[in-house]
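Removed from the display is one protein chain of the complex; every other protein chain stays in position.
Take a look at chain A:
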Amino acid sequence: MKRNFKAHWVAPTLREFKRRKVIEEDRSGGPKIFHRSTFLEWNYDAEIFAFSNRLGEKFDDSSLRAALTHKSYIEREKARLSDIGLDSNLHFQDNEALSQKGGEMMSKFINGYLRAVFTQVPEELISAMHDFLTSNSTLETVAKHIGLGDLMLCADFPCKTETYVKSFKAIIAALAESSGEERARIFVQDLVVTQLYGQDVNELWNPVDPVGNLAAILKREGKAEPEFRLIRQAGSNSILAVYYVGVYSDKHFISEGAGESLEIAKEMAAREALKKFFHTEDSMRALPFGRQLKNIQSKIEQLENQPNLPFSEWISEKVMSAVH
């Protein structure tokens, strides 16, 4: 007999099973999913041990378990026990306080990194990058890929975004409690800040009136006002017209920008000029991560509480030179 021989009734039977399964799933709104802890092979203590080793961090057992316990789980357990009739004085601690503290620490660490790496950048762009990094979607992705999905104790399944984010922030606070703020800072830098890799920072924030703002900056610096000149043009009578406009200050070239019409090209040129001042052009230096941050950790710590210059006061003499 051939290796893949199956009796004549096997295929039709499986086809019928599948047909019924599809109908059942459509009726109940999706395939049945089970939490990993419902499997026979599950050891929560071992999972927690492996979690801390996987990240290379040492956690206090009580802090870690508290960080993973959601309020809804405690309420559900209390309700269940009181339904049975047992005394419900559980000694669980939830992660509300830890999550709050962890969220603040994470913001602080992220801001410190951004200000130390993007020294020439106005505070508005720093906040835009910070908001991107601390957004729910980013943090949920990070939390899921560390393995928090199976470890969290919560009443909702599949877990909501807010639960993931809360647990992740609580983990950061638990780490700071267990191993110190230094390690928590490195943890945030390694896991959250690396999500900035591959992102175009200029898509996160754009100044509203680049031409006016450029003129204001040059005036503040005492330089001549910006002069926009047409450098190149092609196909001006067609749909695929392109105009290159250059920005000059006192006959010195600053930047050029291209666009489909003269106004667009002028705005792009002003944007390029601002990018050049802030050192966020497409050709900017690569962001440092991991071991490359060893030398600037003290600088990061120093800048955690020192915001950059706001856009309305930006002037190149006041910003520090690049550190890395």
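Keep in mind that, in the parts below, a residue touches a chain if its C-beta (ideal position, glycine included) is under 8 Å from a C-beta of that chain, and two chains touch if they have at least 3 such contacts; residues count from 1.
Please note the rule applied: contacts and distances are computed from a predicted model.
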Open item on the list: Please identify the absent chain by the protein name in its UniProt record; candidates are "Pleckstrin homology domain-containing family J member 1", "Dihydrolipoyl dehydrogenase", "glutathione transferase" or "Large ribosomal subunit protein mL43".
Closed with: "Large ribosomal subunit protein mL43"
- [ ] Return the single residue from A:Leu81, A:Ile146 or A:Ile315 that touches the missing chain.
- [x] A:Ile146
Open item on the list: One chain isn't shown here. Among A:Pro12, A:Gly85 or A:Gly198, which residue touches it?
Closed with: A:Gly198
Open item on the list: Can you say which of A:Asp26, A:Asp83, A:Asp282 or A:Glu317 touches the chain missing from this structure?
Closed with: A:Asp282
- [ ] Would you indicate which residue among A:Val10, A:Ile23, A:Ala50 or A:Ala224 is in contact with the undisplayed chain?
- [x] A:Ala50
TODO: For the chain that got dropped from the picture, name the residues of chain A it touches.
DONE: 40-43, 46-47, 49-51, 53-56, 141-142, 144-147, 149-150, 189-191, 193-195, 197-198, 231-232, 234, 244, 282-283, 286, 289-290
